[in-house]
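What follows is one structure encoded as structure tokens, with my remarks underneath.
Removed: one protein chain of the complex. Kept in place: all other protein chains.
So, chain A:
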Amino acid sequence: MMQLSNVPKLLHDKVSHNGQYKAMSFNCDGALNSLAVNKDRTQVVVAGRSVFKILNIKEDCFIENTNLRVGRHINLTYGAADVAWHPSDESMLASAATNGCVVIWNLSKGAKAKQAMVYQEHKRSVNRVAFHNSEHNQLLSASQDGVVMIHDVRMQIPCIKFGVLGSDSVRDAQFCPPSMGYFLFAAAYDNGGVQTWDMRRPDRCEKQFMAHNGPVFSLDWHPAEKTSWLATAGRDKMIKVWDMARTDRMALPQCLYSITNISSVARVKWRPNRKHHISSCSLLVDHCVNVWDLGRPYIPFASFEGHGDVATCIEWREDCHTFLSCGRDGYIIQHIFNDAKRPADHANLAGLDLSIKGEISYAFFDRKDHSYSSLGKSKKLPKSRQFTQAISSLWVFEQNAEAKLAPADEDADETDMTMMQTFKEFAQEYKLDGLSLVELCKHNAEVADFYHKPQISQIWRMLATVYASSICPQSGSGHINRIGSLGITNSQLDKQDHKDLVVKSALKRTREKDKKKTAQELKKKEATSGSNEESSDVEGESSEVEKSIRGSNTETNFLFGDGGEDDTELYTTEGIFNPEDYDWTRQNLPSEGFQPRHELKAMIGTHPTTMESEMALTSMLESFMPPEANDQSCEPTLVIKQIHEPEFMDFSPSVANVIKNLAEQGDVQNSVSMLIVLGDLIRAHIDEVYQESWFFAYIDLLGRFELWTVANLVIKQSKLMVVSSLNQESTVIHTMCFRCSRACDRVAWLCDKCKRGVNICSVCHHPVRGLMAWCQGCCHGGHIDHIQEWLTFSNQCPAGCGHLCEFL
């Protein structure tokens, strides 16, 4: 990892360890603002408020050559905010004084008379002086007073002014390299703006744009040919690179790159011969000189230490491996690129973050690719653009598998949750009892799917999967038990059901086919974990095969092909009959009785029918008797479930968390439903107080939606004392005699006054046994079938009392 950035360093810097230049420094005894080198780079002039010196650059040291701050009357013109060396005339310097003077120095003159000329046009301090690269006698000066001037250094007075006196201060101004725009220069303003001017048109600027938020302190044109880039830096801690290609006059330049620094940037300078490298120094805090690669705007490519205070000016040598810098600490330092610190080497190559949704993303460096392929498409990119191609990985971990949802769905979920739109449907269609746990879960998942609640549906499915293997012994027991009983009873019904085959769903057909093929192997499996089967269903229809199957189909189909409708039927009929019995069977049947192998086998060949249609099921269930008899008839030969050992893992705590989470989201319906379905498996993991409050909340809600039946079921299914005792309170029904309208106190079916039974059917005038329906308004009633029949043609009381009866 650590070598990652060392490799490109060696690669594209080609730093010779015994280069011709050496790192060296010199103390000038006073803060330095600027430096400039002469054209053959043998001398450097350094300037500050109290320093103005010319140094000779030797191989391994600086030697002071001349001190320009001499004379009797040293005033502000002997200090400088900026200094520039004439590009061709070795003896000419220009300096910018803080009192608004631009001073031209002639070094060939005597010691006390070196100030050749002083321009005093600027009203406030001058921030920058610069010579034109080709027109060597054109001197640009930028001042606080908002004016940029171009002086001809050969002449005393005339100069050209750009800008309005008293407008925003100009912090920097630089001539464009002649290849791009011979007459062009750019100026940086205190208000964050950058303007480009044509030297020939002083009346108005050519382009003006907002570059920074806050003052712009420095700008630099890219030195390379045909790269019309302008780098600007400002107080907003940004370095920005603008494409200044002059296509359309009105179009604003585009920001190509932006680099964020840790503090305000005082100075920027492009690194020569490296198209994408730029050096910068800070105004405060950071004492380093940083070299940035535009491709990596967050960590400096190289960083040079040495200054004890902020650096103020940078001057590169031609070879781009050496540069001079001066700083407020009074030192001028020659830096060698070889000595640079590489902050990227110390950067942590792994990243970790948490999203608000609880997802964790983790990015890390994967493996190093030594092929050094260049970034971008072209293979012929300059070497400075080459990087080691690093392969990184990004992993996003989600908190819960079911939490993965399309955002839209999630929104919908949330609104639904609050709007309770599907509450009623869910309450009515959820099954809480009567099937194996796995089937219940799957059924409920389908219900949730149907109402576009993928998250809820996913939870149900997950529960089904989680408990399918581990709970098999218990849940499977009831299931298989039923298989046995149904298998026996349906034999006499198969004939009439034969015609109903047409209504079978395609899915079931395929399932049948599938199962038939693998009938032999399945038999064993089905006995124990049959309910798992569904997950491997093959979808798709093949009616031809179906036909051939029809004749020889097996009972197993019926047993496992649990459509939603038959289940509902089953449920209701069961409720009418004797639910306690059924329940008891399911829960407490001894495991030895679960091996209806022989029955199944026998039926496979002999009863070529599928018992799936609703009618079949309903009629079957009418003959559905307590299953003990069947169990006894079973031969306890195979005890496969013990052989089949599922990997047991305790998911209960996480399931408990899911349920709690649901409840916290306000979805008490699903959490209660899950509690009921999972029953004892999960109860121990959740605090009873919570459970009670959820139950009460759900029951209350059901009451408000007038779903009394469901509420009663929920109460019944609850294993909590407090909840289940709810429907054992105030259960007394007082009856009233329909003749004398007196309450029957002693027994409900006999009026003490009339001495006659009150359970006389108003239609057939026989006493009613079993279910009786009666109108609470007039107390008349009778057999439920009769009353139903009666109500189809009349809504008046069958007794003739004239009451418009309401049977609930």
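To be clear about the criterion, a residue touches a chain if its C-beta (ideal position, glycine included) is under 8 Å from a C-beta of that chain, and two chains touch if they have at least 3 such contacts; residues count from 1.
We take it that contacts and distances are computed from a predicted model.
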Protein name (UniProt record) of the chain left out of view, among "Postreplication repair E3 ubiquitin-protein ligase RAD18", "Ras-related GTP-binding protein C", "N-terminal methionine N(alpha)-acetyltransferase NatE" or "Topoisomerase II-associated protein PAT1": "Ras-related GTP-binding protein C"
Touching the absent chain when the full complex is considered, from A:104, A:231, A:244 or A:266: A:266
Of A:22, A:124 or A:424, the residue in touch with the unshown chain: A:124
Contact residue for the chain not shown (choose from A:25, A:65 or A:99): A:99
Contact partner of the left-out chain, one of A:209, A:450 or A:696: A:209
Contact residue for the chain not shown (choose from A:27, A:42, A:134 or A:167): A:167
Chain A, residues in touch with the chain not shown (by the definition above): 49-50, 75-76, 79, 81, 98-100, 120, 123-125, 127, 144-145, 164, 166-168, 171, 190-193, 204, 208-210, 212-215, 217, 235-236, 252, 264, 266, 283-284
